[in-house]
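Sharing a structure with you now.
As you look at this complex, bear in mind that one protein chain is not there, while each of the others sits in place.
By written order: A and B. Residues from 1 in each chain.
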Amino acid sequence: MARQIRIALRNCGVIDPERIEDYISRDGYMALATVLTELSPEAVIEILKKSGLRGRGGGGFPAGLKWEITRKVQADQKYVVCNADEGDPGAFMDRSILEGDPHAVLEAMTINGYCTGASKGLIYIRAEYPLAVERLKTAMKQSREMGLLGNNILQTGFNFDIDIRYGAGAFVCGEETALIHSMEGLRGEPTVKPPFPSVEGYLKKPTNVNNVETFANVPVIINKGWEWFASIGTEKSKGTKVFALAGKINNVGLVEVPMGTTLREVIYEIGGGIQGGKEFKAAQTGGPSGGCLTKKHLDTPIDYDNLIAAGSMMGSGGLIVMDEDDCMVAIAKFYLGFTVEESCGKCSPCRIGNKRLFELLEKITQGNGTMEDIDKLRNLSTVIKDTSLCGLGQSSPNPVLSTIENFIGEYHEHVKDKKCRSKVCKSMMQYLVVPEKCIGCTLCARNCPVNAISGERKQVHLIDQEKCIKCGACMEKCKFNAIIIN
Amino acid sequence: MAILESIKSLTELREKLKAKQAALSQKDNPQSTIQVKVTMATCGIASGSRPVYDFMKEELSKRNIPALVSQVGCMGFCYAEPTIEVTMPGKSPVIFGFVNTKKADEIIERFIRKGEVIDGVIPMNYETA
Partner (left out) sequence: MKTIKLIIDGKTAEVPENTTLLKAAKTVGIDIPTLCYFELKDMNIENRPGGCRVCVVEVKGRRNLAPACNTMVAEGMEVYTHNIRVLNARRTVLELILSDHPAECLTCAKSGSCELQSMAQQLGVREIPYQGEQSKYRKDTSPAIIRDVDKCIMCRRCEMMCNDVQTVGALNAVNRGFMAVVAPAFEMNLEKSPCTYCGQCVSVCPTGALTEVDHSRNVINALADPAKTVVVQTAPAVRAALGEEFGLAPGTLVTGKMVAALRRLGFDYVFDTDFAADLTIMEEGTELLDRLTRYLKGDKDVKLPILTSCCPGWVNFFEHNFPEMREIPSTAKSPQQMFGPIAKEYFAKKLGINRKNMIVVSIMPCLAKKYECQRDEFKVDGDPDVNFSLSTRELAHLIKASNIDFSSLPEDDFDNPLGESTGASVIFGTTGGVIEAACRTAYELYTGKKLEKVDFKELRGLENVRHATIDFDGLPINIGIAHGLGNARKLLEDIRDGKSQFHAIEIMACPGGCIGGGGQPYHHGDSEVIKLRASALYREDAGKPIRKSHENPFILELYKDFLGKPCGEKSHHLLHTHYFDKSAGVFVEE
């Protein structure tokens, strides 16, 4: 039986997040104390590098290396930023950590400040997370009162304090350069990297940006040692990953599993299988930037590199399970709809290209697609990925490419047979009267809002497909099951 | 709260708190008590954990059952919110899902008071670092 191991979530559900004593009783702030009194910044960075911890915000960049780069840049002022923007639809890992264990993030940011030479930390959090903000504020107040944050921490002479900044909720503001511009009061749009924030970030100063979950791992690594952490996971992906299980799965919720756990274990053992005993079709990881994993990926160990190889990505940890009732073309369209809404509009391939992708998918789901449109989708997707300025556009076509790759049959059915096997794409459906069953009661005709049904009393009725708006009222009303969907 | 002046004072405080915490669950310890943790993260609150929390706090004291009721963050069982965890001294914690005040009443009367096995238990499927 696959087990979850809770590292980032170790205190969530265990301690009262509003009581610093609870946190301290579980070794809270011990890592900070050890670091400040016994370890040099280089030594801490070395521990982190050896632990193999990689960024949990999506990119998977080695955390220790990022800290080291930020440390090495000379500057009079540096910043630590905690990225709590969490814009993936359906993702709430970061929120849960902040709500359940705020001190862990504060402690890790302070350790980061010590390592990089920063004295100021900023938490960029979406304004839609009021409870997390409240708990952070409470935690900050408590740790300041106990001399664990602010000036002269633990009387070691080290100063570090943290402020909260509110995000306006745009998905792209989670991208680190956009996040920084947003904090600077500028338009929340990305800029070309390099320069990376570690070299030139907030107010043009070196800025170490890490994700909430990345930070939450740090204190335990210090306390338990890098060897312990590195013993969990796969060769290149160490530790655990928190996933928000959603979709057609029985146990919707937050899980934390060792890297290398298979999709099958996550879905069937931890997630309790598919709702209603239906058949698994695909799982989307990486949110709108990811792709779908299919049956053939069920036994692939989940880690950064395997997911990329499978045409998806780790992303921040959304995992949405789809079953036979989900139409993969519609799924791709759903994600593109999100990207079109969330693109900042700065670069042309993302601004216009994603819109065109969406329109093509719409055309196909409406039954008007051509085979040429599928080629266009492929070319456009490749070019958008290849030319977009930031990670949003560089990954937004993934859902299209991976559904084409894995479910080309469904695309062909939509285009050639004008059929949606999952009966999701309404325009392809036809409501039909089964002549053998219809007794001519006229109930359907009287309930059709657009008068699309004709037929004399006691005669078989007929639905005019041109007029039908596919509302389904007739089918609902018919007492003889004489109306079916084709 | 007093300022911690060194790693030593932090360690001392931790040990004190740890001992206090351990005592809570030790069967024969005079300090031991029933512990009830109610999930109060956004998802829990949204599905109604606040009334459950209030109910537990008020009713346990009204019914003269000594217990420590506290709020905690997300336990991960979003599909079964609100969830609560009950630890009887000397026993392993038990997690209940889909708890409303009616269920909470049942938990108090049957599980806590009488030690009966009731349904709605969620298997604990993780270990914690």
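One rule holds in what follows: a contact is a pair of C-beta atoms (placed from the backbone, for glycine too) under 8 Å apart; a residue touches a chain by one contact, two chains touch by 3 or more.
Bear in mind that the values here come from a model prediction, so they are computed numbers and not experimental data.
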**Study point:** Chains in view touching the one left out
**Key:** A
Check your understanding: Of the residues A:G317, A:P349 or A:P399, which one touches the chain left out of the display?
Key -> A:P349
Practice item. Using the touch definition up top, pick the residue from A:A43, A:A127 or A:V383 that touches the left-out chain. Key: A:V383
Check your understanding: So which bits of subunit A touch the chain we can't see?
Key -> 170, 187, 189, 191-192, 194, 340-349, 351-356, 359, 376, 379-380, 383, 385-389, 394
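Keep this in mind: only the chains that are shown with their structure count from here on.
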Review point. If you average the CA atoms of subunit A and of subunit B, how far apart do the two points sit, in angstrom?
Key: 31
Practice item. Sort out for me which residues of subunit A touch subunit B in the complex. Key: 3-7, 9-22, 24-25, 27-30, 33-34, 36-37, 92, 95-97, 99-101, 129, 131-132, 142, 145-148, 154-155, 220, 224, 250-256, 270
Study note, to complete from the structure: The residues of subunit B that touch subunit A in their complex are 1-7, 10-11, 13-14, 17-18, 20-21, 37, 39, 41-43, 45, 70-80, 85, 125-129
